[in-house]
Structure formats: structure tokens, C-alpha cells
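All protein chains of the complex are present and in place, except for one that has been dropped.
Note that the chains take the letters A and B in the order they are written out, and that residue 1 is the start of every chain.
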Amino acid sequence: MSFFGITRATLTKDVRLEWRSKDAINAMLFFSLLVVVIFSFSFDPTAEESRRIAGGLVWVAFLFAAIVALNQTWARELRNQVLDAYRVSPAPANALFLAKAFGNFIFVTVLEALMTPLFIVFYKLRALGPTWELLPIAALGTWALVVNGTFFAAISLRTRSREIMLPLLLFPISIPALLGMVNATTAILTGEGSARFWIALLVAYDVVFTIACLLLFETVLEAE
Amino acid sequence: MVADGVVKQFGRFAALRGVSARFASRRLYVILGDNGAGKTTLLRTVAGLAQPTRGTISILGTTSVRSVCNQIGYMAHPSLLYDEMSGMENLRYFAGLYGIEEGGIANDRCREVIAAVKLDPELERPVGQYSQGMRQRMSLARALLNDPKLLLLDEPFSNVDSRSAQEMAVLLAQMRDRGKTLFVVTHQPALLEDIADEFVRMDAGKIVNRHAKLRVACQ
Partner (left out) sequence: MKRGFSILAIVTALLLSFALYEALIAAPTERTMGDVQRIFYYHVPSAWTAFVLFLINFVASVVFLIRRDTKADILALVTAEVGVVFCTVVLATGPIWARPVWGIWWTWDLRLTLTLVLWLIYVSYLVLRRFSASSQTPVLAAVLAIFGALDVPLVYFSIWFFRTQHPSPVIGGGGSLDPRMAHVLLINWAAFLCLAWLVCWTRYRLEVVEREVEEAQALESLLEDSR
């Protein structure tokens, strides 16, 4: 099977398995809901103020939800050491990486799609700038978190305290992307300033780190 | 397969302490020894899952395991299968990893290997609900998908009922007769007493004895 054939097959398998054991999905959906509610209790601004801070709040909430999803990226492969079966086969490591990254992207996007309407309702959000620009921002920002998150989740496999290592490694490196996501979203919500620079930054971030991940994933996978 | 001065260190602990040996093809080798003797580490190094700290391993004429990995089959004590999928689903996925064309060809191949280990291809039950014996056999089927020349089996009989174990032993003999080379790490070498070509005993990271007769190798 070709490279993308393997990616597709792996992604399909993962989606099918997630769908079957719906416990994990349901727990994470509920967790996302909880995060939104807690944030709403903690920060109860006026509609005017909320436009200024919502960008930050929303993305921090997404970040928490993403970490929960990312931490279980390789969980199924660790059980029964399935990762060994993948490694002894001739299948390329990057096909596996992309499948996992795309899977996480879909998963986190679903969580975001659930959380966003709730945020809009609780914070009475209404964008004053070009709303359609929020879509590429969301996509670019989510990919930035997911591509590095999947990669660092693989590094964490080789460490103690796996669950804390992932955010510990991911957060510092994600700072420029986080600044990009938050400021771009705030610019759209408040209608002040342009999100263009931040979108360009996110594109640069995504390109640089997608390439870095693809170049170095095999090294990490084989580092036993 | 040739091992030359292979050393594998994990920090301060040396799991393999200079293993040098030649192994001919079309034979069934049983590797035995106490816990911690280095049997699993050796097998994993041959499979390409671990890199030796020093020394080389050459398989089928090359030291790059990656280039011949589609001729190697590996089986370990964990099943290397997804608990939530059925046998056929698992094998269909792994067949794809070995480049076996999706659809009819893959399905036929999967059915073939499942039948070879005497399991039912139509069984819908997820592998996680299999008995240990069935799981080991399905894991063996996975290792056979690409019809490998070299089979590396780590504790295939562990926790398996004696009837299944004996059936597996017969199957391994058949594979050897068909021209495959097998390395079987096991704590139950007696199961393969009449079948194996040679017994290789390891102790403290080294090969200490090799002989065609089990009793002699254990001295």
C-alpha cells in the first residue's frame, strides 16, 4: 500500500476504534463542557469586556481540552505493544505520524465545535470584525497544537510521568502559536487591528514545525 | 544470521555482553535461559527494535535490518494486536502495512494465515476477549502475514493451554520444513525437544552452550 494508503488505513482504524469505545469520546466531550462552565463562573465580564478577553479564554480552554485528547494519542498502541508491530513492518514512520496527527486534529476540532457555541452563549459574543476569518485561525491554531502535541506525545512515551511531560514540553514551544491564535481571535472579535500578521505567523509556525516533525519523527520512534 | 560482538547496554546494565555467533538458515533454534539472560534483548535487536550499543548483526547478508524487514516476522509475549478489533480486522490492517493490496487479495491472505493457526476467520469477537491460547495463535498469524523467511518468536507458549501449545509446535516444525528460519525464545524448551534443530542456552548476556540435544545444552 502506498504512503497515503497506510495513513488513510491507520486513520480509519483509529476513528473506528474511537467510535466503538465511545466512553473516551463522551468523557472528553463532557470535560470540554465542564471547562467552559468553570471559565464562565470564574470570569464573568460584561459584553464589552468579554470581547477583549474571550480570545484568550477560548484558546486556553481549547488547549486544556487538546491536552486531554493528545495524552491518549498513543494509548492504544502502547497496550499490547502494538507499536512494535508497526516498527518491524516496512511501513514508513511518517505515515503513522500523519494518521495520528490528522486523527487528533479531527478530534480536537470536534471538541472545539462543541465548546464554541457554549462560549458564545455564556459570554454573549459577537464578532465585530470579519467573522469568516475565524475559520482559518481555528484551523491553523488547532494544527499548531496538534502537530507538535502528537510529536511530543511520542517523545513522552520514552519518559517517566508521561502525562505531565507532554504539556511540559508542549507549552513553551507553543507560545508563539498561542500568541498568534489569541491575538488573531481578539482582533476579529473586537474589530480592532488586523489579524493578518498573526495569521501569517501561524502559517509560518505550522509550516516550520510540520516539516520538523516529519523529518524527526522516525528518529524519535526508533529511540528506545 | 550472524551476530558479531553484540553488546547492548541500558545505562549501567549490560543486557548483552558480547554475543558472537553464526546461525544457518532453514533451521529452528530454541533460545533458552534464566530470566535476565538477555534472550528477549537479543531477539529485539535482531528484529531491529533495539540498536546494539556495540557490534553488528547481519541478516540475509546485510547489516541493515530495515532493508530486509519485510522478510522478518516478529511475535512477542504481548499480543501486538488491537484488543478492540476482531482477528480479521486486525490482520487486514497489518496486511496493509506490509504492502498487501487491499480488498480480495488481503482478505484471502488473512483467511489463509488464520486458518493455518487453526482459528476461525469469521469470528467477530474482539481479540481482547480471546483466551490466551487463541491470542497467541492470532499473534502468530499476524507474524506470518508477509510470509517471512525469518521468524522471531518470544515466548509463544507462555500461558497457553498444552493442546494449543502442541499444535503450535507442530506448526512451527512445518514452517521450518517449508524453508523458514525460526528463533524461538521459550521457558518451555521441552515442547520443541523433538522438533528443534539446535538449543542455544544464554546466561548473563552471553551464549554459553549450543547443542542439538536439549539435555546437553543445559549442562
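One rule holds in what follows: a contact is a pair of C-beta atoms (placed from the backbone, for glycine too) under 8 Å apart; a residue touches a chain by one contact, two chains touch by 3 or more.
Every value quoted in this text rests on a predicted model; they were computed, and no experiment measured them.
Those residues of chain A that touch the chain absent from the view are 148, 155, 158-161, 165, 168-169, 171-173, 175-177, 179-180, 183, 193, 197-198, 201, 204-205, 208-209, 212, 216, 219-220, 223-224. Taking the complete complex into account, residues 9-14, 17-18, 53, 204-206 of chain B touch the chain not shown.
Methods note: only the chains that are shown with their structure count from here on.
The distance from the centre of chain A to the centre of chain B, with each centre set as the mean of the Cα atoms, comes to 38 Å. By the touch criterion given at the top, residues 1, 5-6, 9-10, 13, 16-17, 20-21, 76, 79-82, 84-91, 222, 224 of chain A touch chain B in their complex.
Contacts from chain B toward chain A in the complex involve residues 47-51, 69-70, 72, 74, 76, 78-85, 93-94, 96-102, 142, 146.
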